[in-house]
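Encoded as structure tokens, the structure appears first; notes follow it.
Only a single protein chain was left out; the remaining protein chains are all shown in position.
Coming up: chain A.
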Amino acid sequence: MQQTANGCGFAPWQDPNEEPLIRFEGVTKKFGEFTAVDRLDVDIFKGEFFALLGPSGCGKTTLMRMLAGFEKPTEGRILLDGRDIGPVPPNKRAVNMMFQSYALFPHLSVAENIAFGLKRSDMPKTEIPGRVDEMLGLVQLREFAGRKPHQISGGQRQRVALARALAKAPKLLLLDEPLGALDKKLRQQTQFELVDIQEKTGTTFVIVTHDQEEAMTVATRVAVMDHGRLIQVDTPDRIYEMPNSVYVADFIGDVNLIEGNVASTEGERVEISWAEGQPLIVGSSASPLAAGTRCSFAIRPEKVAISAERPPDAVNAISGNIHDIAYLGNISTYHVRLDTGHIVKAQTANSRRIGRRDFTWEDAVWLSFTDTAGIVLTG
């Protein structure tokens, strides 16, 4: 690990002396013949905002439900603060969960919902109203304290659910698709509120989501899951820039994948032969590769430049014709068909109005990128 991901330098996973808050040790969960979680090891540290990302059915929800105590691991152990929590029932764990459906009690008011967990705790009765008010203030719902859940909006319900789950000051808060039910605008706004509240309370958050943008926005680290296994656990920028496999590269954001063979290597620099009569692609790889290895060259569309003439100093330059243009307002994605039949996407920011666009359909163009723009993947 060469760099810290976020500006403040919070990266306990790089410190070998740091004790994790949560440790999964070879955890497997089977439902009958189906293996939902497969021999999984991961450490989650105090104060982290840890995102479990993956397609539906990848095991991320099962992982979360094991943390909450609703499912027991078939094999392996889950440690919370160094203690095996396997035999601890959900109501005795210092872990609270915010449910995807919010699961607000419809017969109780907003304030009563938030007080629900406190009344079951050993908090003195006289302190409960104060704590409820504090939580209402945190999520800015003081004036709705007396309302029933069906009398408030979806975004407000989401905040009540959050306040209820945070009221007992758990060591770990689990969020199951917390923003899934909100519309896009509200979701973006709420993402930042979540991060804010996480920082304010200092609680460790584990969030389950299938929305990669959400995971990237809120998380300190993202774990990409598939078929019950963790494919990559890393900071959002490294997940995006340095995916360790084609699966991760393809799952997160948009990517061009070109298959080929390693022609020669020199340190991190790798040359790839990918098509008859085409110049070798020069890319980089984090791990050493032997010549002749089958590999995929992965490059993000925004790292591919598009021009009418061959840029004189470009390390990689390939010619083609514009096959399609996707106009997205702020950016345009050009689908360029190479002479080999490959389609490569190149993205440019629309800093000028569309009427003055440089390229149009069927134009002959050059695609170029630097030797560090793309990475070579073998997995």
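Heads up, the rule we're going with is that a residue touches a chain if its C-beta (ideal position, glycine included) is under 8 Å from a C-beta of that chain, and two chains touch if they have at least 3 such contacts; residues count from 1.
Basically, contacts and distances are computed from a predicted model.
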item	value
Which of "Pyridine nucleotide-disulfide oxidoreductase", "Carrier domain-containing protein", "histidine kinase" or "ABC transporter permease subunit" matches, in UniProt, the chain that is not displayed	"ABC transporter permease subunit"
Which residue of A:K168, A:R187 or A:R221 touches the chain not shown here	A:K168
Contact residue for the chain not shown (choose from A:F99, A:Y247 or A:W366)	A:F99
Chain A residues touching the omitted chain (full complex)	68-70, 89-91, 95-97, 99-101, 103, 105-107, 116-117, 120-121, 150, 164-165, 168
